[in-house]
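What you see is the complex with one protein chain gone and the rest in place.
Per-chain numbering from 1; labels A, B and C assigned in written order.
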Amino acid sequence: MKKINFTGVFVILILAVLISCVAFSGCTESPDAPDTSENNVEKGNSDKNTQQELIIGHPWNLKSVDPGLSGSNLNNFRVSEGLISISPDYKLLPTIADSWEYVENSTWRFYLNKNVEFHDGSKVTANDVKTALDRSMKLNPELQGRLNIKELKVVDDSTVDIITNTVDASLPGKMAYGAAGIYKNNEGPEGTISTPIGTGPFKFVSYDKATDTLKLAKNENYRDGAPKLDSVVIIFGIGEPNTREMAVEKGEIDFTTEPTLGSTKRLESDKNLNVIIHPLCQGYKLKFGDVSKAPYDDVRVRKAIAYAIDRQKIVDNILLGRAIVSNGIGITPGIEWRNNNLTGYAYDVQKAKGLLEEAGWKDTDGDGIVDKEGQKFKITLYTWPQRPALPPLAQATQSMLKDIGIDSEVRIMEWDAISDRKNEWGMITVAGGDACMMIPDPSYYIEGNFYSEKNDYNYRNPNVDALIMKGRTIFDKEERYDAYREVQRIVCDEDCAQVHIAYHYHMVVTDKNVKNYIPNPAHHDYSINKDMYIE
Amino acid sequence: MRFRDIRLDDLLRNKASFLGLVIIGILAFTAIAADFIAPYDPNKIELDEKLKPPSSEHIFGTDQLGRDQLSRVIHGTQTTFKLSLIIVTITASFGVFIGITAGYFGGFIDEILMRLIDVLLAFPSIILALVIIGSLGPGILNTVIAISLVGWLYYARVARASTLSIKEKEYIEGARAMGCSEMYICTHYILPNCLPPIIVLVTLNMGGVILTIASLGFLGLGAQPPTPEWGTMLNEGREFLRDCPWLSVVPGALIMISVLAFNFIGDGLRDILDPRQQVIK
Amino acid sequence: MTLLSIRNLKSYFVTRDGVVKAVNQVSLDIFENETLGLVGESGCGKTVLALSILRLLSENTVVEGKISFKGNDLLRLNEEGMRDIRGKEIAQIFQNPLSSLNPVLTIGLQVSEPFMLHRGMKLSDAWQSAISMLRAAKIPSPAERGKEYPHQFSGGMRQRAMISMGLACNPALILADEPTKGLDVTIQSQIIELMRELVKDRKASMLLITHDLAVAAELCDRIAVMYSGEIVEVSEIKDFLSNPGHPYCRGLLRSLPLNGMEPIPGNSPSLIDVPEGCRFHPRCKYAMERCRNEHPEMYEVGNGRKTRCFLYA
Partner (left out) sequence: MLEIILKRIGMFILVVIASTALVFFMLHSLPGESAEVMAKYIFLGNVELTPSNEAIDIIKEKYDLEKPLFSQYVTWVWNAIHGNMGTSYQTNSPVTEEILIRLPATITLAFVSILLSLLIGIPAGIIAAVKQNSFTDYFCSTISVLGISIPSFWLAILLIYVFSYTLGLTPTMGYGDFKSLILPAVSLGTPASAVIARLMRSSMLEVMRQDYIRTAIGKGLSYRMVILRHALKNTFIPVITIIGLEFGHLLGGTVIIETIFAWPGIGRLLITSITARDIPVIQGCIVFITITYLVINFITDISYSYLDPRIGRSKH
């Protein structure tokens, strides 16, 4: 008898699982979100009465809480601040430094705001600035190279001199770089900081490495007034976008970023959620492997490819509205030093074919693939899997290139593996995350991409190099920016050094009660702000 | 019972393996005739047609690049079957070779080979595959290498075990007494008698291999787009899991069905090869 | 007194090659206090006959007919009633004790089980009874050996353990299936001696299945000969040895080493395609036209002896 009962229970159990699976497939058909309001009401009530706590689900891991190693993260979560920060409209904002000026001989002088206090109540002195930056640069040689700093000198308690290796007009922008935050040096005996003390609106409370969870509390004494949130909990390492998405829909977390590509409409129509889609200073582009070698040593071939890409179609269908069309340069609209008068490359297959033909690429054997001197135009498009839009983008590119007679193959591999293939004939990298505001100064993007000594695809143009040198060494802002605008014209309209496709838009999903989130396109990928609160 | 005693009508009499055979038959036909029965070019991109739900025009809808999902799964069948056949052939023949060698000659060779197998088995195979594909790069060929590298272990074990028992049989003594060479004994006496359990393992393993190929594809390490492959398609559909469920349901269901079918056949074969299947009650 | 009476027993297996008629219309009586030998070539259905009695055949077997034991028809008894018979009233001693003993349980426990089951003993008491049973089966130092596992026993010892397990509850009938198979000749005679002693002591009846006429001659009171699923002769053992009736029995006796080892020509027929008429006629030198067409009955020959042959019709 017992035996039969047990079988029954087992059968019922499995049936239950099956039925719920069926229910699942039923549910997916209807886009209406299930009723999660109960959950939210409960949560909202308790929050209102007691604590304003924001729970964030973050896709990546936090490796360390040492500001020398994780400076950008701590800056984005507003624990630490830099001498200078950047506003959502790309302006440099005095932060720990009140003002700054170029003195002479590669020396910049920063005057500190005397009201800035660390979380432990002590005032920020010039010495703290020197100690923090020296320490960060020592721990992170990359930062040292990037900031181009030779030495820091304390002038007095609230004045610090920064001496650069070469004359560098871009230093103030560099001081807004996430990793250049100022913090109290409270190193433990092993030389690491386990309780970071910064100057921002949120204080570090604890970090649980086992669960990769960071807890912050409001800094009551913040100089511009205490933040409205009592505490912030950041759960790191939720790598699966579907998981993040369901967690925020269910109200387990209040705030997350980059849900699945297909979800935009559904999440936007969900009454319990806020969806914020905002520009981020990143783009999608095609990068030639080597522009000094055939076939890309001919500018007509590069331009042909630029004309062959139907950017609007890509933005509408592949990037699904989370991007806007780019006219050919990787500097996001709205940035002050952007050249807004570029001609660019509007989609035009006939023009593209004509340019190829001019360059000697013709389909002589009628197989639909152009060739020249016996060489068929057969190339490989490389891209990497971490950005979900890249593989379909590469495939769309493949089909658009096919239309002008270029045959290509798509290969998806780790980013680092791609750099080994740079010398392959005709290789193109389909790239995303092309960031132009890592450092809020034109030199960052333009030097990295187009300066002869710095770019990695053999682009050489003496005019461009001269303009870049000019930009480094003159201090008049408008004159400087004009030099960079001229560079943009040359690399885009004249040389077509890279084929830019679209500007990336970033998507943040929050609970509908989370108010006052102001996206900052210059930050990667998002940051929280002091005035956020939960209704 | 010998290999030649496996009769098709026995398989057909077992309902589950009949179903399995029918499914595999249909899938195999689909794979072979993919070029003729697919209604569209599986790689033809029509961006304006993207993410269309199933309709009379596109029975399984279209994917994010507007490609016809039905044509893609049809060609995906071809990719999957071709790959798994290659892998199973490689692993089974290599594994059987090693297993018979180890079992028949015994001693030092056996000890070394078996320890090697133990070492490899102790190592989680998915991690090994991750590392291998990480170092060789993703792609069909490397998928084959990564799966084959550990796939032969089970064949070697089974072949060795059968060899050990067959080796003790009188007819082996007889053959040796008749002056047959070791090579001849291995290929003409041991191998045919090892085959039944190997055949069962092959059918069951086909399912496992299909699943591994799909897992690697899902992790983005398998076949490369635009090659249609079920796991890769699942991975591509992941970003649309809830908004366009057909993108993941169709390839996911096909993976399940084909693994299921191979398991049914394998189970049926095993029952046939073991004639005393009835139990006293 | 008849203890067990089998009437028109049919045991058929359904296989993919056809129906195997392992036992075909067998009628047989076992009397109280007697040992009946059942002899025949391997594959003639002896073992199936024994398994049919205790209903130990697999599910795909069709068993029909009537087996009366102490007023019950064993084939119509429910499962619970059958369990009360098995081991308690009728016990079976299986061939090949190595595979018939559970390798992962101690000998002592396996012998204790019938006591616990049919006598309602607790394990400790059952264990003591089991030890004395092992001692009765002449296993040396039974208290220690009871804790051992079958693989630690020698072949002869295992058979002794098997016998003590079968005889544990003093069953009225013992079905012994080739108890001496696979044993050395010296051990064989010890086992035969042991069985004779134990069976006689307990006043039990025994159906001894063997293909070895010498063993049958040692132990049995009567003998039944089976050929191709049928009983072909039943007789007192002495009469049988001195004057076998059925041509097959004559052949059997002549094939004994003592009598010149003259083989019976031909092979025993498969149990699927049994010959028309007398089953033995293809191999019989006395075969007549009638033997080919008609199936012989069991004919009384006298002195309680029956033979299935037209020679005696």
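The rule we apply is simple: contacts are C-beta pairs under 8 Å (C-beta built on N, C-alpha and C of every residue); 3 or more make two chains touch, one makes a residue touch a chain.
Only a predicted model underlies this, so the values are computations on that prediction, with no experimental measurement involved.
Asker: Wait, the hidden chain, what does it touch out of the ones we have here?
Answerer: Counted over the whole complex, the chain not pictured touches A, B, C.
Asker: Out of B:Leu65, B:Ile166, B:Val259 or B:Ile272, point to the residue that touches the absent chain in the complete complex.
Answerer: Spelled out, the listed residue whose C-beta touches the missing chain is B:Val259.
Asker: Can you work out which residue in A:Thr243, A:Thr473 or A:Asn529 touches the chain that's missing from view?
Answerer: Missing-chain contact among the listed residues: A:Thr243.
Asker: Using the touch definition from the top, which of A:Thr107, A:Asn140 or A:Ser231 touches the missing chain?
Answerer: A:Asn140
Asker: For subunit A, enumerate the residues touching the unshown chain of the complex.
Answerer: Subunit A touches the missing chain through residues 3, 6-7, 10-11, 14, 20-21, 23-24, 27-28, 34, 36, 39, 57, 61, 63-64, 66, 69-70, 72-73, 140-146, 192, 209-212, 235, 237-240, 242-243, 246-247, 249-250, 252, 384, 386, 413-417, 419-420, 431-435, 438, 448, 456, 524.
Asker: What does the interface between subunit C and the hidden chain look like in terms of residue numbers?
Answerer: Residues 51, 54, 56, 58, 79, 83-88, 91-92, 94, 96, 99-105, 113-114, 117-118, 149, 151-152, 165 of subunit C touch the chain absent from view.
Asker: Suppose we count only contacts with the excluded chain; which residues of subunit B make the list?
Answerer: Counting over the whole complex, subunit B touches the hidden chain at residues 16, 115, 118-119, 121-128, 130-132, 134-135, 137, 207, 211, 214-215, 218-219, 231, 234, 241-242, 248, 252, 255-257, 259-260, 263-264, 267, 270, 276-281.
The criterion applied here is as follows: only the chains that are shown with their structure count from here on.
Asker: So, comparing each chain's Cα centre against the centre of all protein Cα atoms, which one is closest?
Answerer: Answer for the innermost chain: B.
Asker: So how far apart, in whole Å, are subunit A and subunit B when each is placed at the average of its C-alpha atoms?
Answerer: For subunit A versus subunit B, the centre distance works out to 42 Å.
Asker: Where does subunit C touch two or more other chains at once, residue-wise?
Answerer: Expected reply: no residues.
Asker: What residues on subunit A touch subunit B, complex-wise?
Answerer: 25, 28-29, 31, 241-242, 245, 260-263, 265-266, 313-314, 316-318, 385, 388, 391-392, 394-396, 398-399, 410-414, 417
Asker: Can you name the residues of subunit B that touch subunit A in the complex?
Answerer: Interface residues on subunit B, with respect to subunit A: 45, 47-48, 50-51, 64-66, 134, 137-139, 220, 224-226, 236, 238-245, 249.
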